[in-house]
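All protein chains but one are shown in place.
When the chains are written out, they are named A and B in that same order, and each has its own residue count from 1.
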Amino acid sequence: MRYLLRRLALFVVALLVISLVVFLALRVLPGDIATIMAGLNASPERVAALRDQLGLDRPLSEQYGSWIAGLLHGDLGTTMLTGQSVAAVVATRARITFPLIILGLLVALAIGIPLGCAAVLARKARTRAFFQVLAVIGGAVPALWGGLLLILLFAKGSGILPILPATGFPRTGWHTPGQALLALVLPALTVGIIVGASIMRYTRSALQSVASTGTIEMAMACGMTRTDAVLRVGLRLAMPQLVSVVGLTFAEMVTGVMVIENLFALPGIGSGLVDDLGHRDLVAVQGELFLLAAFFLVIGLLVDLTHRALDPRLGANDD
Amino acid sequence: MTDTATRMRRIRIVLSSMWRQPAGKYSLTVLGLWIAVSLVSLCWTPYDLMETDGYHVWQAPSASHWLGTDGTGADVFSWLMAGSRTDLVIVVLTVLFSAALGLLLVAAMVSRSGALAHGSVVAIDALISIPTVLIALMLAVPMGASVAVIVLACGFGYGLNLARVARPQALLAANSMYVESARANGASAPRVFLTHVVPNIMPVVVVQCSLSAGTAVLAESGLTYLGVGVPSGVPSWGHSLATSVKFININPQTVLWPGLLVTLMVVALNLFGDALRDAMDPLANPQLRRA
């Protein structure tokens, strides 16, 4: 209980710190925000109007206060380009990013966990070396290149085995679910393979750390085969570690898939943020950065708490 | 004089025992080549980087252009060569920055002042879940695309990570008997940290730094592609990789090289840390105990 309270307090403090950082990142710009936002060829009147609209002439503390007050009401600001609310824009983009990372994570788990277990179970030195090499190389491939290779292999139009589209998200979006899903397959595979390599490494090291306590040995001494002991006892005991890793990985993927979204022309959260940055839409960028950072903090909080709930040894000291 | 001599001998022992392992041999060779190519590229590349040739754009690899030419007719091989020095600078700066930040945070976490120790742990826990890309984008708002964005964002993220990973070892060392006695003998806090805590967390630091180095190369390629990394016109592997995206419908096989290069380099960086840690460990390397 005390841990919960302390962790929650930490969360609130971190949220405040992040809001300050995001806010200040925009105010320490060399030059004037309004000038930057308005672009190179803007008239002085346009700049002045923007200054007024953004309240840039008010003191910093007041600006910060009104921004926070807006945040508390769920108001992240409006985008300069379309005048839509930032929250609505992000929500639209999330409908691409989240399906993509969920698919990607499923692929990653389907690849990473079995390979991680196999790496621990491998008997022959050569097999173990093979898994080692696989993990090292898998963790060294740039996402962009991985995507390009898969395009070369499977994309309709340019692939060796042209079976999947790589032509961006359909205009009709999720109204044509089949098309939309198909558009996500190749990017999800790319993400899955790259994240799968890291899931594999984590699975292997989590299993090894469980094995080092002797629990797997003990289960074997009771009559389990090594395979059984690793899969039934080891994996279960490694679960808290793996859940943390999967949780954090999932969170990281929201921005981690930025490059893949860009490459496959998917208007997701990450590629959208880069676009807004390119358009110098700083109000939108400020809102999105804060929203993402808050999201990561929430995930960090949830992962910490789940970790404790899954591991009875950690809870024991709390009473 | 003898001090430098012993130090040189120790370095030679470490390098030679790294060389005896396949992973160490690979990483030393590749990293050596990288440094050599970076130096050569300062004074010579097969073609001038800015040399454009409107008649020979999007060329397939040939005897005159080993890896073909890009959309301006510039030689891809020359750009990759020149890119190696940019990436080398990024890697070195990122590792230095993250190691400095990480050690500073470790020092704060093991300090005797409860508020400082607790505060730094809280700060790391709170900030560590924010991914590097997001930090890079925050920095890119005021700074635009620049090498500094990559170095600061990566260095910040990896520094926090280093501090968190090294903390248990550091606490163990800081609370040990020999630190107690050093303190009792009047050693100052920075002195205790440098002579007793740092050597104990060195293996962790080495491995983390090598992972950071590898990740920095990957981050460079991603951030540059997104337009917040190395500014356009500056050669880097990420730049070549991003350019190769446009090749894909013209000379698909050309896409292979920049990515392959990055992959090989990142593998070498990651293996380097493990090999160095093992070679530096007096328990695993008996030669060191005699030196």
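Basically, a residue touches a chain if its C-beta (ideal position, glycine included) is under 8 Å from a C-beta of that chain, and two chains touch if they have at least 3 such contacts.
In this text, contacts and distances are computed from a predicted model.
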item: Identity of the absent chain, which is to be given by its UniProt protein name, from "Spore cortex-lytic enzyme", "Glycolate oxidase", "Heme lyase CcmF/NrfE family subunit" or "Peptides ABC transporter ATP-binding protein"; value: "Peptides ABC transporter ATP-binding protein"
item: Contact list for the unshown chain, restricted to visible chains; value: A
item: Candidate in contact with the missing chain, chosen from A:121, A:144, A:246 or A:297; value: A:121
item: Where the missing chain touches chain A, by residue; value: 121-123, 125, 128, 211, 213-215, 217-228, 233, 236-237, 311-313, 316
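Heads up, the rule we're going with is that only the chains that are shown with their structure count from here on.
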item: Chain B contact footprint on chain A (complex, rising order); value: 10-11, 13-14, 17-18, 21-22, 25-26, 28-30, 136-137, 139-146, 148-149, 151-152, 157-158, 248, 251-252, 255-256, 258-259, 262-263, 270, 273-274, 277-278, 282, 285, 289, 292-293, 296-297, 299-300
item: Footprint of chain A on chain B - complex, ascending; value: 122-123, 125-131, 133-134, 137-142, 214, 218, 221-222, 225-228, 238, 241-242, 244-245, 248-249, 252, 255-256, 258-260, 262-264, 266-267, 270-271
